[in-house]
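Below is one structure, written out as structure tokens; comments come after it.
Taken from a larger complex, these chains appear in their original positions, while the remainder are omitted.
A and B label the chains in the order they appear, each numbered from 1.
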Amino acid sequence: MSTITRHHSDARLSRAVVHNGVVYLAGTTADNRAASSKGQTEEILGKIDALLKLSGSSKSRLLSAVVYVADMRVKPGMDEAWMAWVDAKNPPARATVETRLGTPDTLVEIMVTAAQ
Amino acid sequence: MSTITRHHSDARLSRAVVHNGVVYLAGTTADNRAASSKGQTEEILGKIDALLKLSGSSKSRLLSAVVYVADMRVKPGMDEAWMAWVDAKNPPARATVETRLGTPDTLVEIMVTAAQ
């Protein structure tokens, strides 16, 4: 049976799961929800960097991303942080959609997959 | 060409698709939509168990999950059923977001991937 490695698990979810060379991250949000959408995205992307490193991957190996924004009006702020961060030669397939998130002040949540 | 196996297909979608050791399930909802979010989630998770078994996998092999809830206020009920069900040593990467679903009384829809 193929190996599955899980990181930062609690009784509900794992922050990162690795299987067959592919890394699946949980939906990631910011702790500082007083921040702007740009600030929240910067915090999220920092967390994603750390989880990808822990999983033997990096932002240059992203495969896909779904970005959930609480309001399409915060998309420009999210995108500003995203474009400053993403490896411009190796961006993932991405979709951005508007949904309500875990708390009213959660403006952005990002879920990615990456190759090891 | 690599093999793809599909289960419970109709002209629109397959309930489960298996490729290269990974199982992709369709978004799963409850038939008894008079049930609470906890009850709907219990029914959904039973369906997921059956589809994973049919696909040569199990809940202990989950990789990722996206949980769509019709209202964040039903998330606690969903989570109660989820935590009673999930293998606490092997939980998937998960995101939960609020979206409208197929009918007004559909409170929860869950889409997962798993390893065989």
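Convention: a contact is a pair of C-beta atoms (placed from the backbone, for glycine too) under 8 Å apart; a residue touches a chain by one contact, two chains touch by 3 or more.
Keep in mind that what you see is a predicted model, and the values were worked out from it rather than measured.
This structure file shows 2 copies of a single chain, while the whole complex it describes contains 3 copies.
Note that in this section only the chains that are shown with their structure count from here on.
On the chain B side of its complex with chain A, the touching residues are 20-22, 61, 63-66, 72, 75, 79, 82-83, 86, 88-99, 113, 115-116. Interface of chain A with chain B (complex): residues 1-2, 4, 6, 9-17, 19-20, 24-27, 66, 68, 99-102, 109, 111, 113.
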